[in-house]
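Every protein chain but one is kept in place in this view of the complex.
Chain naming follows the written order as A, B and C, and within any one chain the residues start at number 1.
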Amino acid sequence: MLIEIKDSPFEPYQRLLEYQSAAGFAGKYGATAVFVGSMREFNQGDDVEAMLLEHYPGMTEKYLQKISEEAAKKWDILDSLIVHRIGEMLPNDPIVLVAVWSAHRAAAFDASRYLMEELKSRAPFWKKENLVEGERWVDKNT
Amino acid sequence: MLIEIKDSPFEPYQRLLEYQSAAGFAGKYGATAVFVGSMREFNQGDDVEAMLLEHYPGMTEKYLQKISEEAAKKWDILDSLIVHRIGEMLPNDPIVLVAVWSAHRAAAFDASRYLMEELKSRAPFWKKENLVEGERWVDKNT
Amino acid sequence: MSITVKFFASLREQVGQPEAEVSENVVKTVADVWNTTTNDMSIPENTLMAVNMDYVESTHAVKAGDEVAFFPPVTGG
Partner (left out) sequence: MSITVKFFASLREQVGQPEAEVSENVVKTVADVWNTTTNDMSIPENTLMAVNMDYVESTHAVKAGDEVAFFPPVTGG
């Protein structure tokens, strides 16, 4: 169970490969469910040129840890990984990676979706978009 | 929308990186949902040393294409990729990769799970396991 | 133009051959194809059947040029 906050670009599939090679569960898992959230070049009908992702250092990690522990209690999973970007980013940059390993697929599917929904509703991150006309805070998660 | 049948080992995250770089939808997708099915070193309480994956050439591709088209009709997705291994394989080898790209996360989550469930119930593949005591056909998908 | 018949996985091993040919004159349905090509072997429960790579029931009619396949429940993924 690992939580990472990154202030520079990361490549989610490369990170997964590294993490999985180092993990001790080769041959134990039959299922890996992965979600990657990326920055789109448009939002709410407007072109977005760049984005700033702010967070609450300490509380963010605490809540990501909390939801990871909740998922591990609710489902029979082997491990989970959450990586979240902060700072300045550009369209197509990965924002978040969630991965869950389990013996059977239902637990991996359910737990990865739970992690994403809980992250979106409880982890203290905030997005500010750079539009042609200026900046705006994203006011709610869809 | 791509379907691939591989008769030698493949690295799913490497394949995803390649596919995504070549795809024309950078900046359009906010969500990628990925599922990887891997060979476990145990099944139904027994150690599995190797596995043979047989398929029905032609019909397999037809059904993978069919379920990909169904998913694209049911959900607002940008693209999907299915890669499935056949032939002789060893524990920890990736068996299947399913990936779905969409603007928003619900469609990617729903469609990737749909593809896996339909693949498991309709695509003509069969597994034969090598145990210490001999071979056995896997008689049902769980 | 006869009918091509294919058997997969455990059914291929039970039937003892991967493929057979049958004349369209001696069979009307998929069930007839099974009986003719297997010498009336009883068909295992849950056997799946396809004609020209689409799932069908055993009562499905067959014609010259068809490809008929028999196989056990699928276990991919």
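Structure notes:
Keep in mind that, in the parts below, contacts are C-beta pairs under 8 Å (C-beta built on N, C-alpha and C of every residue); 3 or more make two chains touch, one makes a residue touch a chain.
Note that the structure is predicted; figures quoted are calculated from it, not measured.
Put simply, the hidden chain is in touch with A once you look at the whole complex. If you put the hidden chain back, the residue from A:Ile3, A:Leu16 or A:Ala123 that touches it is A:Ala123. Within subunit A, the residues in touch with the undisplayed chain are 37, 53-56, 58-59, 62, 84, 95-96, 116, 119-128, 137-141.
By definition in this document, only the chains that are shown with their structure count from here on.
Farthest from subunit C in terms of Cα centroid separation is A. Of all chains shown, B has the CA centroid lying nearest to the centroid of every protein CA atom. Remark: subunit A and subunit C have CA centroids separated by 49 Å (rounded to whole angstrom).
Each of the following residues of subunit B touches two or more other chains: 37, 116.
Multi-chain contact residues of subunit C, defined as those touching 2 or more other chains: 77.
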